[in-house]
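One chain of protein is taken out of this complex; the other chains stay put.
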Amino acid sequence: MDGIFLQQLINGLTLGSVYGLIAIGYTMVYGIIGMINFAHGEVYMISAYLAAISLALLAYFGIESFPLLILGTLVFTVVVTGIYGWVIERVAYKPLRNSTRLAPLISAIGISLILQNYAQISQGAKQQGVPTLLAGALKVDIGTGFVQLTYTKIFILIAAFAGMAVLTYIIKYTKLGRMCRATQQDRKMASILGINTDRVISYVFIIGAAMAALAGVLITMNYGTFDFYAGFVIGIKAFTAAVLGGIGSLPGAMLGGIILGISESLFSGLINSDYKDVFSFSLLVLILIFRPQGLLGRPLVAKV
Amino acid sequence: MSQTFYKKGFLALAVSAALGVSAFAQADIKFGVAGPMTGANASFGEQYMRGAQAAADEINAKGGVNGEKIVLVKGDDACEPKQAVAVANRMVDQDKVAGVVGHFCSSSTIPASEVYSDAGVIAITPGSTNPAVTERGLSAMFRMCGRDDQQGIVAGDYIVDVLKGKKVAVLHDKDTYGQGLADATKAQLTKRGVTPVLYEGLTRGEKDFSAVVTKIRAAGADIVYFGGLHPEAGPLVRQLREQGLKDVKFMSDDGIVTDELVTTAGGPQYVDGVYMTFGADPRMLPESKAVVEQFRKSGYEPEGYTLYAYASVQTLAAGFTGAKSTKGEDAAKWLKANAVKTVMGEKTWDAKGDLKVSDYVVYQWDKDGKYHQLEKQK
Partner (left out) sequence: MSAAKKPIDIKKSVIDAILAGLISLIVFGPIVGVVLDGYGFDLQPARVGWLVAIVMIGRFAMSLFMQTPKGLKVLHGFESTGSGVHVLAPDYKSRLRWIIPALIVIAIVFPFFANKYILTVVILGLIYVLLGLGLNIVVGLAGLLDLGYVAFYAIGAYGLALGYQYLGLGFWTVLPLSALAAGLAGCLLGFPVLRMHGDYLAIVTLGFGEIIRLILNNWLSFTGGPNGMPVPSPTFFGLEFGRRAKEGGVPFHEFFGLEYNPNIKFLFIYIVLFLVVLLVLYIKHRLTRMPVGRAWEALREDEIACRSMGLNHVLVKLSAFTIGASTAGLAGVFFASYQGFVNPSSFTFFESALILAIVVLGGMGSTVGVVIAAFVLTVAPELLRAFSEYRVLLFGVLMVVMMIWRPRGLIRISRTGVTPRKGVAP
């Protein structure tokens, strides 16, 4: 295979795995309460700030080894972002649980405005960044060229798939996961069976935020820069990925993310990067026309 | 209940505004200062305000314009065209300004200037470099800075003459400013016999440019020119280096003239050697020495567009004083015929309202994350 083509494939894979991580937050929340959480992209943005703050604090206390730095940052960011997810659900969505379908959507748009401006006012309207943590790259020579893989990218791929594996395990085999799935299938029935669905919904928001936080740390490490507006573009992309894969389905979110990432990367590599977003949205529309439930989503059967 | 509340509020708004406005009587001469006072570009708005205020204070201390004191009116457009029109209307109609210093983003300046032109108000922009600002035949629209096409010529010539570029990749951020600049550079390169091997747009707000970087690698470019701002330029240059393109030269524009470039690129090691075009630093001029010192004494570094705004207010004042009138059109006519001594040196304008002499030069970043002017190559 051509070195350039392989490089584009890898570019797309890293981008896509990151989309997938954020898409999980959309897909889980949608699966359980049928709501598009528009503020999710902003939760990711907050987590990027938290990651940078944590790195700065750890560096201030003289911690320099990479494993310690990354572990400390991950724990701090995931925990605090999880609490953000919980608070947002509690303040803006829970009072609207029983109202129309669109009320929480508007509330979410309000929350995303609030979070953007909250970050901008408290941290300033400037570009933020983190220093390069993991410099260097792996250069793989293949017949017709070479592929350059930075260590950060390798780390992202490993961490993203590890995160997915852990989440899949939780959803499939733990009591919490069973509760989540039960609530997703039938909220009323689940509560009759003694599941505190309100609490389960809170857990889902926390899990979604935690996955966004994982993505936040990884993206911040890889690109080294972000600002208060960073959640918007990536949020829309991740939402697209979630719908592409079939909203409500966890493997679908990951698959949708990777397909989106690779198609963007290949389209801009082979054709033109100006129209890559047009291409990804057209792809989405086409897939939805022929498979209205998304790639891995369950078809919606309407019962009378 | 709530409905009556809103209704009352609306009524009160309409009535109070209608009454409040007509009650004023102007004794001073009012200049509007319009720019992004909030939002992502708020730091430029602050530079505008600081520079303009200092200039107004100084002129007022010397007796003002035709004996009238300058009063500044602040207008926030947040770099959105829609808000720019609203602000322009408010300044023209409610504040009755005689002249305007603004705006910053070209996409705001263009629609706002139509409002000023309709009202016969003179406007001078310290920072909008898009050619269309003065290309639409408006009689009282001036510019304190250069134009993108002038900047593009400087960049294109430098790439051909000094960097000896053979395979040039031209990128832009699909925005008024960045794309205009990239187009100008591309045109100059083509004129000099170098056809870019790649010409593409990035999306503002994204950080992953690895696909484009791989494409640059595939095209075998030896120079990358980027028209855009530092939030995209930083990650772009970093990803170039990370994909092993260590020897590819990187050149950009005055949109990256900020220390934040180092932060966005992930450290000074990545910006080392980056070239950029920018107006000759006005802080280095002999004319600005006293003013710069005064700024520094008050604890403010007059960077970026501060002195441009200062000079803009001086220009407006000179126009009104010279024309001995308070009409914007008279001042505009006078400015096109006479030279003005500003803090940035003596300036003259052509019939469109552009500066007759532009002063773009090339700077380079070093490994400590600082930039300095390169010797003029002739």
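A few notes on this one:
For reference, chains read A and B in written order, and residue numbers begin at 1 within each chain.
What we mean here is this: contacts are C-beta pairs under 8 Å (C-beta built on N, C-alpha and C of every residue); 3 or more make two chains touch, one makes a residue touch a chain.
What you see is a predicted model, and the numbers here were worked out from it, not measured in a lab.
Contact with the chain not shown here comes from a single listed residue; of A:6, A:96 or A:195, that residue is A:96. For the options A:28, A:147, A:247 or A:296, the residue in contact with the chain missing from this view is A:247. Where subunit A meets the omitted chain, the residues involved are 30, 34, 36, 38, 46, 49-50, 52-54, 56-57, 59-60, 80, 83-84, 87, 91-92, 95-107, 109-114, 116-124, 128-131, 236, 239-240, 243, 247, 274-275, 277-278, 281-282, 284-285, 288-289, 292-294, 300, 302, 304. Even with one chain removed from view, subunit B keeps its contact list with that chain: residues 2-3, 6-7, 10-11, 13-15, 17-18, 21-22, 37-38, 42, 76, 80-82, 85-86, 89-90, 92-94, 106-107, 110-111, 114-115, 117-120, 130, 132, 136, 174-176, 179-180, 201, 259, 262-263.
The definition used in the following text is that only the chains that are shown with their structure count from here on.
Chain geometry summary: the mean Cα position of subunit A and that of subunit B are 36 Å apart.
On subunit B, the positions that touch subunit A within their shared complex are 39-43, 174, 200-203, 205-208, 210-212, 214-215, 217-218, 230-231, 234-235, 238-239, 242-244, 260, 263-267, 269. Subunit A meets subunit B in the complex at residues 4, 7-8, 11-12, 14-15, 120, 125-132, 137, 139, 146, 148, 150, 219, 223-230, 232-234, 264-266, 268-269, 272-274, 276-277.
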